[in-house]
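To start, the structure itself, in structure tokens.
Omission of a single protein chain aside, the complex is shown with its protein chains in their original locations.
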């Protein structure tokens, strides 16, 4: 699974993208965020305020209950501020 | 008093502007329109539909009851269609 | 506010650059450009081809009214800059007729002021269109929808015709 980080999620986690292989029981967006939080203090800090995190699966906005799979591109970012 | 005619009021009355001296009892916009109607068939025709006539006195929109005087510039025109 | 009534065409990009130049408080610029169409719809269906139109106007009244509308727009919205250009004379399909621009620190004020100025131009500014159609030269009728659009801005209206 490919993960992308944008804006302060990139700054806080210290990475722009990475390939990860979460355990099989991580099957939804919400479960992925919880698993990521356990990877270290920088992830716990970055993901602490769930209301401030948006997730896109394969370039489409996703909800916590939406499914994820090993071939997905999952992006984590704060609310957008373009325009 | 200076009168100006625009759009189809100019076409129907056959004039763009003229100086007129209505009788003293013609003291309001409404009375002026009634007096003009009596000047000939082209005026009666042009002014027949009062709802389609707008009047400006000294370049400001005026109502039928508004006063007029000998030194005023009075413009007659249909609803505007610019922009 | 800059206001111009002129026969010649205008350059939209150049006008906008000059309007915003050096003012770094501007965050949003809303613009409307009106063009001559080659076809006019008639309420209830049908329509005519237009080969050209001539815009007649009443210059002294336009000048006088623009001072009022400027004051009203600036009272309602925090505008950094605004511009109205309206052409008169003979125009052909595709030609620019009018341009309105409003600049503010935020976009909502810019959009609202731009729409307000256009609604005012459509319903109050003394311009009349004579269209050359395949059925002859016809003075354009005012549209009820323009009055409806203008009415949303106020119940008390200092320039109401009636």
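Remarks
Every chain is named by a letter (A, B and C) in the order it is written, and numbering of its residues begins at 1.
Criterion: a residue touches a chain if its C-beta (ideal position, glycine included) is under 8 Å from a C-beta of that chain, and two chains touch if they have at least 3 such contacts.
Predicted, not measured: the structure shown is a model, and the values here were computed from it.
Among the chains on display, the ones the left-out chain touches in the entire complex are A, C.
Within the set C:74, C:90 or C:107, the residue that contacts the chain not displayed is C:107. In the complete complex, the hidden chain is touched by one of C:7, C:38, C:63 or C:144, namely C:38.
Remark: the residues of chain A touching the chain excluded from display are 4, 6-8, 11, 54, 56, 59-61, 63, 73, 75, 77-83.
Although one chain is not displayed, chain C still touches it through residues 11-14, 16-17, 20-39, 41, 93-94, 105, 107-108, 110-111, 114-115, 118, 145, 149.
By our rule, only the chains that are shown with their structure count from here on.
Work out the mean CA point of chain B and of chain C, and you get 25 Å between them.
Between the CA-based centres of chain A and chain C the separation comes to 48 Å, rounded to the whole angstrom. The distance from the centre of chain A to the centre of chain B, with each centre set as the mean of the Cα atoms, comes to 72 Å.
In chain C, no position touches at least two other chains.
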